[in-house]
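Excluded from the complex is one protein chain; the other protein chains are retained at their positions.
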Amino acid sequence: MSEKLEELRVSEEATEVITVRRRRTSGTEGATRTSGEGEVHVWPHLVYRELICTVLVVGVLFAVSLIFDAPLEEQANPSNTPNPAKAAWYFLGLQELLVYFDPWFAGVVLPSLIVAGLVALPYLDINRGDGPGLAAEPRRLAVPVFVAGLAIWFVTILIGQYFRGLSWAWYWPWENWHIPKATEAFSWNFPLPAGLASVGLFGLVGFVLPGLISRRFYRRLGPVRYLTTCFFLTVMAAIPVKILLRLVFGVKYVLATPWFNL
Amino acid sequence: MSLRALFGLSSLLLALLTLATFVDEFTASWADHQREYNTLLAEKATDPALKKELVSRWPVFEQIYNPELGVVDRCILCHRGIDNPDMKNASQPHRSHPGNLLESHPQQKYGCTICHQGQGRATDKQAAWGRVSHWEKPLLTGSFVQATCTRCHVSGDVPQAPLISRGRKMLRSLGCVACHQVEGLGGVDPRVAPDLSGIGSKVTRAWLSRWLTRPDSVLPAPKMPDYGLRSGEVEAIAAYLMQQRSPMVDSAPAVPEGDYDRGSLIYKQFQCIDCHVTRFSRNGKPVGGSIGPALVHVATKTNRKWLFAWLRETHRMQPRTLMPHFKLSDQQAADLVEYICEEWYDPDIEDEVLDEPEPAPGEQKKELAAVGMALFANYGCSGCHGIDHGPSPTRIGPELTYIGSKDLHRFDFGKVDIRHTRPDYFFAKVKDPGQFGKGLDVPSHLLSSRELLERIWKGLTPAALFSERTPLPAGKEDDTVTWILDRVKAAGFLKKATMPPPSDEASRPVWLRKTLENSGAFSVLKMPDFGLSDEDSLALTIALMSLTEEGPPSKRYIASPPATQHFDPQGQVGQLFDRYRCLSCHSVWDQGENLAADLSNEGSRVDRNWLYEFLRRPYSMRRTLTIAMPQFHLTEDEARTLADYLWFVTTRDDIPGRLDPPLTATEAEAGKLLFQAKGCQACHQTSTGGGDVGPSLATQVPDFPVGTWAGDKLREGWVATWLKNPHALLPEAREPRLDLTQAEIRALTAFVMSLRWPGPQQKVNP
Partner (left out) sequence: MTLDRPNITPGINRAALIAILAYCVFAIFMEFVRGMQHAPGGAPYGFESLEERIALSAPLGPQETKGKILYDHYCAVCHGDSGQADGLNASRLTIGPRDFTAPEFRARLKDETAVVKVIREGGLASGLSSSMPPWGLTLNPTQTTELVTYLKKLAGPPAGAPGP
């Protein structure tokens, strides 16, 4: 018990204390925070855990390096390129997106938007005055949405790594992916008016629906933040929609124009 | 659980794993092998101190490094006993290298991978052997190692590597290089195939058709491979070839009446059987030489007029032929033709030949002949066969110069179920090329009819003839089928009576494909079947494997071929050698064939008088030989010129004419006893009898003007040199090398030289 007291004393003395926030109760919005309540010190509580994680991660790396050899391949041969040519695993998600979008979109716009979105995050997720932490509790929508975005990234990696065989065709686990698939999957485009209508409708829903469902959401963010948030949300939501359209219904482009395709 | 406990546990785990990496490194299989080897050494060691030291010796990490060869080989980590003769029967990896190759190629200098390939830097078995994906050069074992010999032994002739030498020779002798360019191997051996100019005046159409259809149904083991031609193709090529006329034969007067008996005598005198197969033995084996074409059915194959012209004007008709020019009078030639026509015909197709109408190149055949010419070019026939005004010889196959380095993915394995490696491909391809000929075999349900029609059109053989570039006419598929059919019919491939096309339009393209396949209008595969044995295929496989981009690793390592003396007689002698084609049977230095005796040392070997008389009246050297030199009826002048030339030129400086000091009669007496004691009489005949394996040493040929006993014929110095080591003079000699002292050699020589014909020496030649 004296240890606890000691900690408290130290935290009081510090002019600026880095804390790990522990909230015992939920839904106490607007409750004022008293300094030191429910807080513990970084040392040893955080650092110790981090140390254990570090040691475990290094251990796992050791074990993996003992069991598996590095998959080094032969010298590159420009006249004999591998089929399919796969990127490093952590980029396979992006490469997989090339199936669903044109390169300008999948390779340029989307990655830029991801970076831009991450940069914008602190400016969109405003402090609600209930503490500086990054607690999950008040972010019942924000955290799941972000996790869903992360999940798209990793699911596409999984698809790219294990479900794409020769000529980037889809191979189920029970199909031998060394055997070429004779026929290319059937695909079609939306007619232009339908495409325009779909994209417009989707954008409209993405920008208007959140505000309609929760007025408070709009009021709290203000118009600029609201629109920015909705923009990122809509684009992110469009990706799984397009993936499904492509994989299940064989839709190549929703919007096919002579200048660009979506 | 407390955080401290968790931290302690994870730290312990990390420590253990760190230890495991060290253990893993130090219990590598190569270290185990080294310990095993040291134990083996210790078992054989006698010195107890050494024994103790060996058992406790630590494994060492070593490699062979030769930057000039690009060798970094760690094979010796496991193969410790590679140069230890005690390890001859040890188990692998401790066994020593078989043979004595390491004496000339010490592994410390050359390393291992320079010959064996594999991955020299690797330290475990699978990786070192290159049996891992993406390692393009797996370990070569057994005969396959020979494939790398030619990197340094650039001449391609490696005495200790018989298969590669044989394979490289086969590339030329089978005519591979006629269709496939192989840089450094040169062109096709002109003797591979005859020139076909004027062939229409020579052969009968019935024979030609049969030959083209299946060469091996006409001759056993024919030189020409089986192209698997369809009947349509055979007909077209035959039509083209029958148009090749020889004015010399066509305009010649009729063959005079010949006499069978006189012809038979000439046949025997000329020893035709030395070079030609003239009959089959009772068990079906061909009897006769293989230098010339088999004559068993020559009367069915050729007509009398051509035979007559050939016997009279051999060298005018085919300047490159190996056959000597026999000086025959018209009557003699007619006699021989009579004998040939009576003896050597094929009863199976003789009637067909007799019924054959007189060749008259009619108009209706012209188109077919044009297709035949296109086919002749298409199959690359002109690569081996010359033909006047024919298609120019072009190499129709892919170049093979670097086939051994060709990217694996660029080989078309088709549906052949073999491992995807170069050697497997080569073997399958040369052994049975037909199995790769499934180019058009696309599952038809995958193709639209239109696509299939396009494939059919592209796959048609004589497409070049009816303009390959012509695209299919636009329109209904049914029209296109008719369009293709018409063109193929016009080219002479389809008889009028074909199966009627099915009424169902969709199945018409498939029907068309089948019909055309049967007609022979397709050329899916051009490579013929050589009917090679497994061993020949292996030799060829190894030769192909050796054709890589990698030259010699460094100029210093190029093995120069042994220097040879070139034999190319000029002037009168050259003319005689050419007219009588001496080098078709005999060899002199590096030239010629090995059917008859090697003449490289003939001048040192025999007496000049005997040589002169022998050239005039050749006789069979021993009873067991079936071949003998033909009677050329040389004039005195010719015989003298040749005898003098051989006697002066084909000599060896290290073989003396006479021995010094001269041989004595006492030595001859001793030699006589020695001759019995050493068992010489088992093979050689003397006046007291003996065997028939070697030449008789004391037999007088009847009616021969000079003595033909050993002492009359041979020269002292040569006999002594021969006795010392027969294989130094003639590697393939049957005579064993005996362990003789100098005195014994002299005694035996004296005895052999004392064997002289007691009869009168009739004359001394000019």
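Per-chain numbering from 1; labels A and B assigned in written order.
Keep this in mind: a contact is a pair of C-beta atoms (placed from the backbone, for glycine too) under 8 Å apart; a residue touches a chain by one contact, two chains touch by 3 or more.
All of these numbers come straight from a predicted model, not from anything done at the bench.
S.K.: Pick out which of B:I396, B:I418 or B:L472 touches the chain that's been left out of the picture.
M.R.: Touches the omitted chain: B:I418.
S.K.: Can you say which of B:P85, B:G142, B:P159 or B:P662 touches the chain missing from this structure?
M.R.: B:G142
S.K.: Which residue, A:Y123, A:Y162 or A:F260, contacts the hidden chain when the whole complex is considered?
M.R.: A:Y162
S.K.: With respect to the chain omitted from the figure, which of B:E103, B:D534, B:E549 or B:D703 is a touching residue?
M.R.: For the chain that is not drawn, the touching residue is B:D534.
S.K.: Over the whole complex, note the residues of subunit B touching the chain we left out.
M.R.: That gives, for subunit B, the contact residues 1-4, 6, 138, 141-144, 413, 417-421, 423-424, 427, 534-535, 538, 541, 624, 676-679, 681-683, 689-693, 725, 727, 732, 734, 736-739.
S.K.: Could you please point out the subunit A residues that touch the chain left off the display?
M.R.: 22-24, 44, 48, 135-137, 143, 147, 151, 154, 158, 161-162, 173, 176-179
Following the convention adopted for this analysis, only the chains that are shown with their structure count from here on.
S.K.: Can you compute the centre-to-centre distance for subunit A and subunit B, using the mean CA position of each chain? Integer Å is fine.
M.R.: Computed from C-alpha means, the inter-chain centre distance equals 69 Å.
S.K.: Subunit A touches which residues of subunit B in the complex?
M.R.: Those residues of subunit B that touch subunit A are 3, 6-7, 10-11, 13-14, 17-18, 20-21, 24, 134-136, 407, 409-410, 446.
S.K.: Can you list the subunit A residues touching subunit B in their complex?
M.R.: 44, 48-49, 51-52, 55-56, 58-59, 62-63, 65-66, 73-74, 77, 79-80, 182-183
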